[in-house]
Each structure stands twice: as C-alpha cells, then as structure tokens.
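And now, chain A:
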Amino acid sequence: MTLRARSSARLALLLILVSATAAQEFMFYPYYGKNKVIYETFRWKSYPTEHFRIYFYTEEPRTLKNVAEVAESAYQKLSEALKHQLADPVPLIFYTTYTDFELSNVFDISEGVLGVSEPLLHRIGIHGDMPLDELQRLVEHELAHVFEFDILWGSQSAALYALNIPPLWLFEGLSEYATQDWSAWSTMIVRDAVLNDRIPEMTESGDLTTRFPMPRDPSYDFGHAIYDFIEARYGKNAVKDLWQSIKGSPLIRRITPVKKAFNIKPHDFNHEFQKYLREKNRKFLLRENPADYSIALGPKFPLNPYYFTFSHAVSPSGDLVAALTYNVTDFDVDLVLVSTEDGSIIKNITPGFTTEYEYIVYEYDPSLGSDIAWSPDGDTIAFIARDGRKYSLYLIDPVRGGIVGKYKIGHDRPSAPRFFPDGRAVMFTAFTQGTHDIFELDLQSGEIVNLTRDDYFEKAPAISPDGLSVVYSIRLDNTDKLFLSPLADLSQKTQLTFGPGNTTCPSFSTDSRRVYYVGDVREAFNIYSVELASGEIKRYTDVWTGNFFPSAHPSDPGTLFFSSFNKGSYQVFTARLEGTVEDRVTFAGLGSAQPPRRFRPALTLDIEDKKIEPYPGINKLYVARRPPIDVVVSSDGSLYGGAALAFGDLLGDHNFLVMIYQARGLRSYYLSYLNQKRRLQFMPTVFEFTMFYYPPYAYIDPLLYDRLTYQDAIAYRKITSANIEAYYPLNRYYRLEGNLGFYRYEENFFDPYSLNQQSSRPAGYNYFWNGNVLSFSLAFVGETTHFSPYYGPRAGHTFRFSLAQAFPVAQGFFSNTTVRADLRKYLYLGGDALVALRLEGWASRGRDPYVSYYGGNNQVRSAYFYNIVCTEGWFANAELRLPLINVASTIIGTIGPIRAVLFFDITRAKFNGYPGKFYLSPEPLRPPVVLDAIGSYGWGVQLFLLGLPIHIEWVKKLGWPDISDPFSLQTYGQFETKFWIGLDF
Partner candidate 1 sequence: MRKNSPILLCLLVLLAACRGGDTYRKIRVELPAYSTLHPEQFEQAIFSGFLVAKEPDGLDLNKEIAEYFGPDFEKKLHFRVTVQRVALESEELFRKPDFWRSLAPGPSRVLYVTGKAELTREMRKSILGKAKSDADDPLAQQRGGVAERTLFSLSLHLYLIRGDSGEVVLDRDFKETKAYTNPKQRADFAFYDLAQRVRTKLFRPILSEERMQERYLLLK
Partner candidate 2 sequence: MSKTTLAVIALAFLGISLVSGCAGPHLKDQVGFGIWAADNDLWDEAIFRWKKVLGQDPLSVAAHNNLAVAYEKKGLWEEARKEYEAALKLAPDNPWIKLNFKNFKDNLEPGKSDKKDKAAPDEKK
C-alpha cells in the first residue's frame, strides 16, 4: 500500500507494518499515515508511437489519437528547438481524469497538479481534464523536462547518482520557454512584479529567490523570462550553450550556471535582467494601478494571515464579500467574510481542520469561474470540496460556519457553482467523458442533469437575475469567447464576443440587460460590458495586470466588485466605473457563419489497433527511487542507520523493497513485495530483524543493582520471519490490516555468561523468548491527524487497535493472545501550539505471553531506553508544544523551526502472574523504593538541524507508590538532561 506519508519515512513505515506484535520496537517513525484508496483498477494498455510508449486505459479511440498526436507534435517542436534527440521512447502515462491521476502509484499528486515528469525512467504523467490546446502545452512542458534530464544526465538511471541538482529555474524556465507561449497567468505574474519592483534575483549560488510572496515558485515564470532574456542578449543558441555548460558541473561544488556559461556574475546578471524586463513592460507603466481603485478588500498578507483571493462572491446586500483564501498560519484554504466598508476580515467561517471534506476546491485560472457562490436569500454559501472518490457541493452557513447541506457530484473537477435566482438549484461545470459541460443540481432531490451535452468546452456560467438567460464562455480553438443561451435550452448558443483575445468571467447586471466580462485584447484583462439589446461594448478599466470576476453591486448600479492581480496575489476591489463605448457588435449563433474553429495538434496520426498491447505488469522492474539513508539517535546514545533500495514496475503497482539496517553492530535485513494495484493490497515479506533492549535484571535479582548498570544487561532479540500483510482502506482516514506469518524468535544477553555468573539465581533471567510463532492478527487503524509542514502533527486523532493470536501448531510454537491499543489526540491551540495526548497499552496472555519492551525517548522519558520489559502494560503522555522560533539565522547556518515542549508521562507494566512494580534506587546502598507506576515531567526544546529533529530535554523522575491515589506521586532525583533524535508522536 502506498500511504500518504512523508516520503523520507515511508520506508520505515513499511517496516513498522511488518509485525503486528512488535509496535513498541519501532520508535523512530510514529505515524500510521493516511490512505490512498485505489477506488478503481485500470486495465492498462500501451501503444507505441515513434518517440513514446503511451500507457492508457480509456476505451475511447479518439482520446488515444489525440494524445498520440499531441505527444508527437510536442516532440517534433522540442527536438527542433533544443537540437536534441532522445535515445529511448518516453513512457507517457495518460489518466483519463484528474481523480484517476490521483490514484497513480508512480506520482504523488496533490490538488492543482496538471502533469508530472520524473528523471529515473523519464516517465510523464498527465490527465485529460483540460482542453486539447492546454494538453498540448502541458505535454510540451513535461517533455521538455525529459529532454533536460537526458541532456544533463545522459541515461535514464544516471539521475539516481546525481548529487548536485541545478537550480529549479533552469528546469522549469526551460520547460516554459520551450512552449514558446506565455500564458495570461504567467504574463501577469511577471508584469506585476516588474511594475511593483519585486523582480526575483539570482543568488551567488545561482538560485532564484524573492522575499515577496508570490503565487508560485518564481522558477516558472521568471525562469521563462530569464530564457527570453538569454535569447535576446546572447542569441538563440545561447540556451543550448547554457545547458551544455551545466552538464559538466562537478558533483559537490556547484558553479553558478550563468557565470559558467556567459561569464557574468549574478549581481550583474540581475541588473541586466531587470533592465530588460522594465524595458519590455514600459508601455504598461501609465496604466491603472489596482491600488487606485479602492482599498483592497480582505486578504492582505502579511497585514493579516490570509494570502490570495482565489474566488469571491458578493452578498445580496452588498455589505459582505465571501472570499476563498489561503490561511498562512494554518496552511489551509479557508472561506472568510470581508466587510466591503473597510476591507476588514469579519470572520473565518471554516476555521481549523475538518474531516467533512478533504480540501476545498480552488482554481488559479479565473476563466473557469468563481468557486463559491452566495445564495439569493443570503443564507448559504456554496463551495465544492473533495469528498472521497470524487467531489461534493457543500452549503455553509455564512455566520455560524456549519455545513448545512452536502450533495455528491459524480463528475470530475466540478467548478463555478451558481445559484438559480429562485435558489432551488445550483448550476456548475464539470468534466464528463472528456468534455466539459454545464450541469444543474436540484437542491431538493440532489438530482444532477447535464444541460449542454456537447463536445464544447463550456466554462464559468452566470444566470441572469430574471432567470431567463445564462451566459458562459466556450473555448474555441485556443481562445475563450462568450455565449448566451436561454436558460430553458442551452443548445441555442448566441455568440456575444468576437475578434482576437479571450473574453471570460461573465456576470449579469442587476437588470439582466448587460453582461460584464473581462477581455485581454489590450494584453491585460480589463473589465468590459456588452448590452444585450444593442450590442454596445463598453470598457471600464485599463489596468496594468489583470481584473477578473466583475460583479455589480446588488443595489448600487455603477459600482462593481472585481478581483485584480496586485503585488503577487489576487485581491478584491470595488470601484464606481463609468466606462467608455468601444464598439458595437452584431451577435451570431454558434457556427452560423462557419464551423467553429477547433484546436488540432500539428501532426496527424492514424492509430493501428493491432499495435495496442495489454500492459505486462510485473514483467520488467526498475529502480523506483534513490536509496535514502536514515539516521536516528536514541536516548541511550545508540546510533541507528539504514538504507534501502526499491524496485517497481513502470506503473508502480508492484513494488519490491530491500532494506538493510544496523544499530550497535546488530544488522537487520528486509525484503518485501507490495501489490498496490487494487483497493485490497497485500505484501508478502521475509526479514531477519535483530534489535537490542535492556531487561530489568534487578527485577529478578535485586543484588545485581549494586554491581552493574542497566546497560550491562543489554540483550538482543532476533526475529526471522515470513509473513503476508493485507490492507483494506475504508476511506482516506481508516483502514483494516491483517497479517498472517511465521516468526522465529531468538533472545539472549549480549554477554550471558558473565550476567548469569553474577546472579544469585542459578536459573538466571528466564524471560527470553526463544521459539516459533505462527500468528494471525487484525488491526483497525485510523488517522485524521492534520500535519504541519514544519512541526508534524497538529490537530486530529490517530489510533490503532490490534488483536493477534499465536497458534501452538507444533512443539516449540508459542501460544498467546495479544491485544494492543494506541490512541492519540492532538488539540490545536492556534499558532502552531498544541496539546498532544497519547495512551498506548497492550496485554499478552496465554501459555507464552509476548514480551514487549519500551522506555526512553518520548515514551517514558525518565526510564532508560528500552529498559521497561513486560507482558502487559500501558503508558500515557501529555505534551504541550509551543513554537518559539520559526527560522533563525546562526553562524552554523539556518536552524529552525525551534519548539518548546512541556511534558508529562506515566506508565505501569507487569509480567503475567507477577505484581506490576518498579524498583527505584534513589540513593546508593539503600534498599530500593517500590512503586506502582513511574513517569516523568519536564521541559525541552526541539529543533531541526540538517533535516533531523533534535530534542534536548530536562527530565525529572516521578513515582507513584500507590496508583489508587494518583496525587500521592513523588519526585526523585535531580533534573537530568536527555538528548535524542526522532520525530514527535
């Protein structure tokens, strides 16, 4: 199973899942992960073209033809431009829809990802939820990456060994440059930065950096601009020269690419580059600055913690604007209410985190329409969110914030919800079978009807207030044009806008007589309107970046709300705009004069059915990822190190893992095969795992207390196993796990002779496990925990319940029944502060109860590492984690984030048949204190250095002589300083 865990720890997670009865032994990766549910199993096929092998599962022949033509056209264009050929066919994996793309076992897809390429096997992953011209551009972009990998590293697997990766702008910039096209979005980002004097700069090491917030990494847009500049300054061949120069870079030391290629220092390059951009954008200087319209309404990061208005909707009164925005402190998309009087944020109506939906859908591309809508009665706001396999439309109360309605949408990428004027239904757009149509959702019955049912790409519908018409845009060839239809029959299409440029984001005036929209005929999106009776077109703005989503004030004609791109983000503005008449048009029916233009790739191909082959599956394996090297230090000073190698098939359905791991000279080996082709996934495994721990020898023979330290009693446990594990995810958060396996246990002291010599008991310590186990276990696992990018768990809960039975099938086989529970709760306090609670318990009964060991690190801090051994026990932790410093610049480099922690823990443990007691010797030569439970309290700091989570803590031991009186606890000894490396639970 591929879990949505952080990739650096994914391998360790697989190790945890091997043995259902050995949870305590794996302390360094404490999360169970969320599930990627493979809702559908695809019947993959492949088709070879001259330069690709296309993997697909769609039955629609036209789709394969389109993809093949797009791919070969892209190859021809790039090969000519870069004067380079690829030696091997490129594996192009085509997913019919975005939600199918998310099920990929090769790529880790998150919201907003259009396509992916990877350097190991040169695989490209794309999906079909977009118009054909955009698919062409996407394939050109991703294929350019493959060319880059090939130019840089030569062969497919050479990327495995590359230690020095060039700056990101080199890759993304070239991929954008290779399309020979500037998208409106990209143009706007660059122009905005130039005119606001926020151009990113190249550092001495060659990276592109900016201290201003930007909607995406500047490597894309400014990388593109850098290549344009290089071509303008040094000629067309200079681009290839640049790539040739970085090809020979040494492994360790990186030389700035522009210095190496053009002998120009970064600060001189920055000066020239900025001059070039300013000259290119000079003509826009005299245009309107969005800040002149009004104060910005809503998100004004860093003045408030909200950045970017993806979409907005005006309330029926005009006093409020709902804005979909990014919450910088929670790293989450939220819906906020903004006052149109003074632009202040009145309320966040989706605070914190929820499991009612996975994430709210948002779009960077305004042409797809606004992603939220306010109901005509003002009582609800509609938005679309990811809900399991597909999406749902949600209705939220704007004042109390609770979800008041939810409607499943079975189509892909729904967007642009719009209420009907009578509030009984919602209109939206979505993909269905490769086309993008307009739908109606009845709010009473939940029924969804496709209103367009054609192969046009309809977008961003708006319904007239009188309920008679609907206006929307259609992508014709590679531009958007506006169309009007009667609401009763959307097959009747009247074209409203003509000529060059795009026209999008339509909305009606309050009297339904005029349609407002935006158009980019002046190289920036400005607000226009067309009067439906006369065809008169007015232009209202002449902005230097772009204005979007114009909507009329509900009760004040002449005042418009709109979104404008300003200082790196979309912000909402309002203005009283008169407009000037620019033109008068005559409307026409779609295709009445001539057939509408459709985009076609440059090359045309015929598909030969006989060349279509079924995907062979496990037939051929490849190295799946570069071997990671993990290091952990435990509180007894032990160093753990390991490495792994993963192999898989091309589609990632079949994965083999080989892992080697060492601590204190004890080696462990692991080999597994994971089949994640279907929803029910299974993993047969063989391993030999050797670990150490510290049996409490003094529990058996107290006389040893005075002669030895706890570390002298170090013992090893070796488990050799062959087992099979199965996983069935119920949804993203909960799953069932089962395990059937054979285990052989061997345990003894490192130095058994001297330990038993010193013991007064002739039998010595006789709780070692030596024997065989045939066991079956079941577990129920859940994780709703939301993780912060820096600190780990933030809010939610995590649990694991398991039941294992060992069967005495023959002589030498153990027999026991073991139950385990691990419960965690995270209470988010805001600002990265939280209370983390954990309760973990287990009990093993039977003839041969299982012996577990734990202690130290963040389990029981005052105990020695792995020094508490028992057959039954529990421990509980409570931690208050408080952020101290986000990032700090020091003489040893940048450290951070740094967090403080206040902690408390308590534990009880016992061997079956014996009283559960702890023995403490607070003073030498005195009899030990007998305690029912032990624990600790204290404080510490956690910081990240070189990517490792380091903990320094001051710990005091607690003891409970009588656990029935919880307040009878005592403290023992002084505060001890402890150090360990590992993740928080």
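The candidates came about this way: all candidates are chains of the complex that A comes from, given by their letters.
The working rule: a contact is a pair of C-beta atoms (placed from the backbone, for glycine too) under 8 Å apart; a residue touches a chain by one contact, two chains touch by 3 or more; residues count from 1.
As the structure is a computational prediction, the values presented were derived from the model and not from experiment.
Candidates 1 or 2 all belong to this complex, yet only 2 touches chain A.
The residues of chain A lying in touch with candidate 2 in their complex are 315-320, 339, 341-342, 346, 377-378, 399-400, 555.
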